[in-house]
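A single protein chain has been omitted from the complex, and every remaining protein chain is retained in its original position.
This part shows subunit A:
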Amino acid sequence: AMAAAAATVSSAGGILAMLHEPAEELKLHALASLNSVVHLFYPEISTSIPAIESMYEDDEFDQRQLAALVVSKVFYYLGELNDALSYALGAGPLFDVSEDSDYAQALLAKALDEYASFKTRASKAMEELENVDPRLETIVERMLERCILDGKYQQAMGMAVECRRLDKLEEAIVQCANIHGVLSYCISLSHQYVSHREYRSEILRCLVKIYQTLPHPDYLSICQCLMVLGEPETVADILDTLLSGSQDDALIAYQIAFDLVENENQAFLLNVGNRLDSQTPVDPKEAAHADRLAKLKGILSGEKSIQLTLQFLYSHNRSDLLILKTIKQAVETSGNVCHSATICSNAIMHAGTTVDTFLRENLEWLSKATNWAKFSATAGLGVIHRGHLQQGRALMAPYLPQNGAVGGGSPYSEGGALYALGLIHANHGEGIKQFLRESLRNTSAEVIQHGACLGLGLASLGTADEEVFEDIKNVLYTDSAVAGEAAGIGMGLLMVGTASEKAGEMLAYAHDTQHEKIIRGLALGIALTMYGREEEADTLIEQMTRDQDPILRYGGMYALALAYRGTANNKAIHQLLHFAVSDVSDDVRRTAVMGLGFVLYNEPEQTPRIVSLLSESYNPHVRYGAALAVGISCAGTGLSDAISLLEPLTSDVVDFVRQGALIAMAIVMIQTNESFDSRVGTFRRQLQKIILDKHEDTMSKMGAILASGILDAGGRNVTIKLRSRNKHDKLTAVIGLAVFTQFWHWYPLLYFISLAFSPTAIIGLNSNLEVPKFEFMSHAKPSLFEYPKPTTQQATTSAVELPTAILSTYAKAKSRAKKDAESKAAANQEKTAAEAESKAANQEKSTEDASGSTSGKAADAMQVDSSAEKKAAEPEPAFQILTNPARVVPLQEKFIKFIEGSRYVPVRPAPCGGFILLRDTQPSEAEELVVLTDAPATGQPVPGASAMAVD
C-alpha cells in the first residue's frame, strides 16, 4: 500500500497514444486524463499539440472545449500567454474562473489586461472600434460575478473600475453589506488608480448616484465627490435641504462647508454660495433658516475658518524670538541677501499670527531694507497678518499708494503693500479685489504694478474674473519687464485650473516679447492655468516642452507638474524624468526634477526612491531639483527616507544645492520635534552653525535662515500640507509652493510659501459656531508631538554647551560616587529617587497642562537624568488630554480619540482634525465657551515700518 501511494505515471506517452485511438470515448478519456496531468507533462504533450488542436477545430467533435483547454494549458506552461488565452477563450465554460491554480490566475490576469486595455482604447477612439471578443467579455463578467458571489467585493470593484464596467461596479457596491465603507473605498480607488481624469469623473458620478439612493446618504462624502466633479448646484441643493432639516442636519451642513473650504477651491465655493442666495424659500421658520444660511455662508466664504485660524494662531503662538535674535546678530554684517532672508524668516515664523513684535523691536535694523528688499519687507507684513480680513487694509494703509497722490511713499513699499494685501486675502479676495484693481489702474510705476498684479492674482485666485484679467493684461502689454513678469504670474493665478484658452494668448505674447522676465512670468502663468487638468493639458504641455526657448520649456515642466499634481501619473513621471536627464538647459532640468515632487505628493513614500539617483547627479541643478522634489512631496511628513536623502545634500559642495536642501529639509521636518526623530535636533543645530559660521557663503546662509523660519512657521502651529484630510488637493497650498520655488529667479516670491501653511489644530464648534470647552484624548506620548523646546539665553553657544553639560553632570556624579564610595551611596540613591519623583511630578503637571507648557529646563534635566543615570524616572504617560481648541499635528491625528460619554459628540467620526462640528448631547444646559481673541494690536501698523516707507 505504501508503494501504491507513490504510483504515478512517468510519462504522458500512454495517454497521448490513446488520443489516436479510433474510438471517440477513448479520445475523450485521453483528453480528460491529459487535462489532469498537463502541469507534469507539458513538454511531452507539446509535441502533440497539432493533434489536439485539430480535435478542437473538428466541429463534429463534441469535446472541442476540453481540447482547447488542454492546448491552452500547454501554451501557458510554455510561456505563450497570448496563445494560451485565445485557446482558453475557446474552452468556454470549462475555463474555471474560480480555480485557484497558477494557470487560472495568470490567464485571468491576462484576460483582464486584454479586456481593460481594449475598453480603454475603445473609450479613447473617435471612430467605432470592432467589438470586443464576446468570449473575453464573458470570462471577465464571470470572474466579476464570481468575486461578488464570494464576497470579494474590493477585488470585484477594482476589476470593474479597471475594465470600465461601471454597471458591475454598481452591482458590487449595492450587494455589499458595508456600503458606506465600500463607497469610500471606491473613492480612494478612483483617486489612486484611475489615471484618466474624465473616467474618474464618470466613476465619481456613478458613486454619487449610488450614494443618493441610500436611505441615510453620507452627504459629507457626496459633497466631496461633487466638488471634484465641479457640480456646485447639487452641493447647494444638498446644503439647502440640510439647513431646512433638524439641528443635526444643520451641523452636517456646516461640517460639509468646512470640509469644502479646506480644499481651497475659491471659484467652486463662490459658486455654491451664490446659488444658496437665489433660493431662499419663503417659510414660516424663516428666521431660523436665515440664521443658519447666514452661518453657512460665513463658512463657505472662508471667513469663519480664517477668523478661527487667526485666533488660534494668535493665542497659541509659540515662536521663539531668541532664534531670530541670534540670526539677526549673526548676519549683521553679511549683506543684503541675509538681511532680507531674516525679514522673510520672521514673516514665515509669524505667518498668520499677527505678532510683529520682532519688527517693532528692531525698527532701525529693519529700515536698512531698500528697494526690492523694502518691497519684500512690506510684503512680509501681509504674511504675518495673513487672514486678517477685516483689519488688513487698515494695517497696510500707511504703505498703500494714496489715491491720486503719487510720490507720497516709496513705490517699493507701495508695491509691497499691494502684494501684502493679496497675501492677506489670498484665495478670499472678494472684499479687496476692487481696491486692488483701482490701485493697478491708477499707477504707472512698474514696481507698484508688479505688487498689484501679484496681489490681484492672489486675491482672485482661480476665479477667472474677466475684468481683472483685462486689467492685468493691459499691464502685460506695456511690455515692461518688471511689471510684465508679475502680470504673467498674476494672470496664471487668476486662471488657475481653468484650462482657459487665454493660455494660448499668453503663449503668443511670450513668443513676441523680448524680455526674459516676462517670458518667465508668462510661462509659469500658463502652467498655472493647467493646474489639475491632467490629460486635457497634454497639447499645451507638448507645445511648451517642444519650444526652442528654454524658458518656455521650463514653464512646460511646471505645466506638467501642476497638471498632474498629486496623481503619481506614470506618463507624467516618465516625461519629467526624460527632461531631467536630457534637456540642454539647466533650468529645465532642475524644474523637471522638482516637478516630480508635485506629481508625487500623493505618494510621498515613493519620491525619495525615485529621485535618489538624481540626487547623486553630477549636475548640481539636478541635485537641487531632487532636494526640492523631496521637500515638496514629503512636506510635513517627517519621513525618514526623505530626511536620509536630504542629509548629505545639506553639506553638498555647491552652495545653492545646500540652500535647496536646507529649505527642503525644513519643509519635510516642519512640525516634528526631536523626540519624534533625533535628526530634527541635529538639523536645528546644523542651521545654527551655518548661520553663525563667518566663513559660510551667503547662499547657504540664506537657506539656513529661511529653513529656520519654515521649521518654526506660523508660531509653530502650522504645517505644509498639499492634501486635505479628505485626500483632495489643497489648491492654494500647491500653487503657493509652485510659485515659491520660483524664488530662484525672484526673491519676493518667497512669500508665496505662506499659502501652503495650514494650521495644525482641532477646533470643535457647536451649532452656533462657537468654541465650547471640551476635552479629548491623544493616545500617544505627549513628548512625541510637543512644541520644540525654546532656545536658552546663551543660544549662540548652546549647541556646543549642551553635550558638555551632560558630560559634566555625568562626570560629577561619577566622581562623587567614587569619592563617597560606600558611606554615602545609600543617601545618594535616596536623593536621586527624590529628584526623580519631583521631576515625574513635574512631568505630570506638564501633561495635565493642555497647552503643554513644559519648562524647557525641566525637560532638559529629564533627558540628562535618563541618559546619564539609570532610568529611575517614571515612564512618560502614554496619553494626553487635550482641550478644545488644541494643537494637533498631522502625524498625531490618528491618535486622537473622543472621550466616551463626553457631552459633545463630533458629527463626523473620521478623519479627525481641522474644524469639527460637535453635537451637544445636553442642549438644555448652559455651555462653557472658550473666548478667543484677535491680536490686541489690530489696527496699529508697525511704526518703524512706516518710517521705512517714508525714507
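Here is the rule we go by: contacts are C-beta pairs under 8 Å (C-beta built on N, C-alpha and C of every residue); 3 or more make two chains touch, one makes a residue touch a chain; residues count from 1.
The definition used in the following text is that contacts and distances are computed from a predicted model.
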{"item": "Choices \"Two-component response regulator\", \"Trafficking protein particle complex subunit\", \"AP-1 complex subunit gamma\" or \"PCI domain-containing protein\" - which one is the UniProt name of the chain not shown", "value": "\"PCI domain-containing protein\""}
{"item": "Residue, one of A:37, A:94, A:116 or A:881, that touches the chain absent here", "value": "A:37"}
{"item": "Subunit A residues that touch the omitted chain in the full complex", "value": "1, 3-18, 20-23, 25-26, 29, 33, 36-37"}
